[in-house]
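Please read through the structure below; I'll follow up with questions.
With one protein chain held back, the other chains of the complex are shown just where they sit.
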Amino acid sequence: MIIVLRPEATKDVADEIMARIEELGCKPLYMPGAERTVLGALGDERILGQLRLDSHPMVEKVTEILAPYKLVSREFHPHDTVVSIGDVPVGGDKFTVIAGPCSIESFDQLRDTALAVKASGASCLRGGAYKPRTSPYAFQGLGLEGLEIMQKVTAETGLPGITEIVEVSDIERVYDHASAFQVGARNMQNFRLLLELGKSDKPVILKRGMAASVKDLLMAAEYIVSEGNSKVILCERGIRTFETATRNTLDLNAIPVIKKRSHLPVIVDPSHGTGVREFVNPMAFAAAACGADGIIVEVHRNPAEALSDGAQSLFPDQFADLMRKLKPFVEAAGKEL
Amino acid sequence: MIIVLRPEATKDVADEIMARIEELGCKPLYMPGAERTVLGALGDERILGQLRLDSHPMVEKVTEILAPYKLVSREFHPHDTVVSIGDVPVGGDKFTVIAGPCSIESFDQLRDTALAVKASGASCLRGGAYKPRTSPYAFQGLGLEGLEIMQKVTAETGLPGITEIVEVSDIERVYDHASAFQVGARNMQNFRLLLELGKSDKPVILKRGMAASVKDLLMAAEYIVSEGNSKVILCERGIRTFETATRNTLDLNAIPVIKKRSHLPVIVDPSHGTGVREFVNPMAFAAAACGADGIIVEVHRNPAEALSDGAQSLFPDQFADLMRKLKPFVEAAGKEL
Amino acid sequence: MIIVLRPEATKDVADEIMARIEELGCKPLYMPGAERTVLGALGDERILGQLRLDSHPMVEKVTEILAPYKLVSREFHPHDTVVSIGDVPVGGDKFTVIAGPCSIESFDQLRDTALAVKASGASCLRGGAYKPRTSPYAFQGLGLEGLEIMQKVTAETGLPGITEIVEVSDIERVYDHASAFQVGARNMQNFRLLLELGKSDKPVILKRGMAASVKDLLMAAEYIVSEGNSKVILCERGIRTFETATRNTLDLNAIPVIKKRSHLPVIVDPSHGTGVREFVNPMAFAAAACGADGIIVEVHRNPAEALSDGAQSLFPDQFADLMRKLKPFVEAAGKEL
Partner (left out) sequence: MIIVLRPEATKDVADEIMARIEELGCKPLYMPGAERTVLGALGDERILGQLRLDSHPMVEKVTEILAPYKLVSREFHPHDTVVSIGDVPVGGDKFTVIAGPCSIESFDQLRDTALAVKASGASCLRGGAYKPRTSPYAFQGLGLEGLEIMQKVTAETGLPGITEIVEVSDIERVYDHASAFQVGARNMQNFRLLLELGKSDKPVILKRGMAASVKDLLMAAEYIVSEGNSKVILCERGIRTFETATRNTLDLNAIPVIKKRSHLPVIVDPSHGTGVREFVNPMAFAAAACGADGIIVEVHRNPAEALSDGAQSLFPDQFADLMRKLKPFVEAAGKEL
């Protein structure tokens, strides 16, 4: 940690702060300059953070040297982590395709869609029973009934099921009906939920929040891992920017950034990342090209009838086309479908 | 609602969509042009939204004419709503000052701070018992103990207490210890929480999310009001932009925008809006000047020791200075402190 | 164009506006509703824009139906345009790689770099003589001397040269020394410069501004094409967002969006798009995967000595590695290197 003091800070202030650094078992450094005194503090940033030096009236600026997360960092664990959803590995040499509707609307709708995506080569099924919707007047999901449909369809098709969790009190119910939890963008910093999921033994797909930096995303993952559940799959799904041509701005830069900083697998959601059906396939290819470990794609047996997110859902034949064309990109990136 | 069809859409497509509009009891309009056919649909946007026409493969673009929220809109309810926290009115001709520490750290800390802000003229006390923190290694709040401290201090000082709620399961507990719920920026779209708060009879301060538009904020408020609780106070606290000189970008434009669109009171949080102690006072003055109904400000008896947000917390004498200088701005805006 | 009137607008206001629409030779439509009157105006948005109806005190909102640009739109010209830089085609089935240093620093530096990138397979050379730098104390480019070096090196290597133009008064000079003009992100809306380049017969690489939407970029291109120069190559180079892990946020969504809306070729600059050397190659692969017509990459014979943008410049062997690995991505996207 680097601490820049205000111009008016005296030597006593510097001494006081250095003493506090030393008390924590870290190593203080003194760098007096003509215009500012700068202090260094060498040690674990998580410990140094306890000093809360940014509150000090004589401190101008505090800069971290190391990352404030540890368990999810590549420095802590240099090799790629592989997380399995059911028996489907995510990470390492594999490129995993998760597909399915935004919402579970009926048994037939989920079953038809599941059979279609399986036939095209998807290896996991997505589908929401609890839907966080911007408007209270929009379809909010089938709830428990949806979970039960999910369980039946995954049993029939053999595809592991992934569904969104929005509340601590639903964890058990979702646990019983699906192979993985999905934490949506709006809940990425629902820390109570993260802590509880950290006590689970099922994988968590953690989606990046619309205003979350990569650092924020890794800190959110650290919440889960620090409670004992290291089965976290990160998911880039677009951030909010001034551009309105697409629903969100898919930040594919985040993929190599995350790969450098963390050992966790990372997948891409080109459906939410663009919000427009016809842009999903090119962005799925781009995700594979820049090193993602998989994609999660919205497919509906008939998007024109979808109760949510129809505009970004693929028709089954568009998804078949995606899978056909995806392979060479995945292979060029050194992975296999 | 305006529906622009794709160039290749036939008259049959237009007829099909117009029939669906009519089925909902709304009025369709047909506007064929040289390059595009445009359809109009006149009626309640909440009902028209059920058509989900953006999913239709022959629809290029859908634009709302009216707002998708209703109960919170000024058209629905033209006069300013006044919401009372305890016996302190927020909205109308009043300018309300809520002050206190970010976190409740001890009985003495909260009591000292409460007495100081009361002496300077604050009318409500803030203080968090459940703290959503970016890092799992940071102070997470005292929980129930914090709530009990809050209750004791508010009883002693007579200041109504406001505290953050992060989970549905805490609602009852918080209800018993405070006069108003605060929903933080990270939970603005925790819709399950909003729905439950909608069943309460205590006021809710709803903070704008970091990536939330004013429309998103009003939709979130609609969740609460649609369940029966119309005691909602909106709060602008800064959005996330590329600017790093301040912690967030306080969007004061939002104040007149909200005032035009909604009858709900709106306050400003210049502490989170800037993240820097010395910028809090000028932005508090600006909030009063552009028509806000109050401010919520972080004050700590000694910010250098604060367990959270110390860098943006005022010293008690800075708060006293704020209150002294605030009055003429409030009066110039036609309100009273 | 759709015009939503204010609730208080009378029938006379609607009639007056419809008369003005008709005067322009466009077709007005009247849609009275319970809460708002909506008017439609069918015709060329460029002409309708002259009405400036957003200024009208009785108009609440104006929405375009068609795009406000025409010559650059795919509707106007459905087939992909191929623009040639020297004898190197950009667009259509080709994937073009432009490489070279950020700044021209010396004859040897540019020559060494040019030979290296040519050996690895680049087909055009980039290098700046006039450098727009954030700080007045940073290296500002060699100016005319740089242009002369560019000319010598392109003559020797046979690679067509591309260099940035920052001022109308430099157009002739740059024209004489390079095969294509580059307009940087900071000048994307330097309309005087665009108009003058519109009178040239050499190609223009137009980089997207840091705060420019795709629509803004296409409008800027329309400036050039409307003056007669249709040799415009668009370039996505990252936009400014809250994310600080990378210098900019490369918006690859823009590639399929532009491909849908415009017939002009579009390339990607992964160097500025990330700002970090080790992220350049994955993002170059992603650019190829999502349908870009080429890339423009910063390479320096020794980035550690670069006078500008060294942190994002590739070492020659990193560029060789990029070219080796790029081919299968380009081919999977249906193009050839």
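By written order: A, B and C. Residues from 1 in each chain.
Convention: a contact is a pair of C-beta atoms (placed from the backbone, for glycine too) under 8 Å apart; a residue touches a chain by one contact, two chains touch by 3 or more.
Not measured: the values here are computed from a predicted model.
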Options A:Phe107, A:Phe139, A:Tyr175 or A:Phe242, residue touching the unrepresented chain: A:Phe242
Which of B:Ala138, B:Ala289, B:Ala304 or B:Ala320 contacts the chain that the document leaves out: B:Ala289
Hidden partner chain, residues of chain B it touches: 211, 213-215, 239, 241-246, 249-257, 260, 273-274, 278-279, 282-283, 285-291, 325, 328-329, 331-333
Residues in chain C touching the chain absent from view: 46, 49, 52, 54-57, 68-69, 130, 132-138, 140, 166-169, 186-187, 189-192, 195, 209-211, 216, 219, 222-223, 226, 239-240, 303-311, 313, 315
Chain A, residues in touch with the chain not shown (by the definition above): 2, 4, 7, 27, 29, 31, 33-36, 38, 40, 42-43, 61, 63, 65-66, 75, 240-242, 244
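Note that in this section only the chains that are shown with their structure count from here on.
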Interface sides of chain A and chain C: same vs different residues, half threshold: same
Superposition rotation for chain B onto chain C, Cα-based, multiple of 5°: 180
Closest chain to the centre of mass proxy, which here is the mean CA position: A
Rounded Å distance between chain A and chain C, as computed from the means of their C-alpha atoms: 31
Shared interface positions of chain B, touching two or more other chains: 240
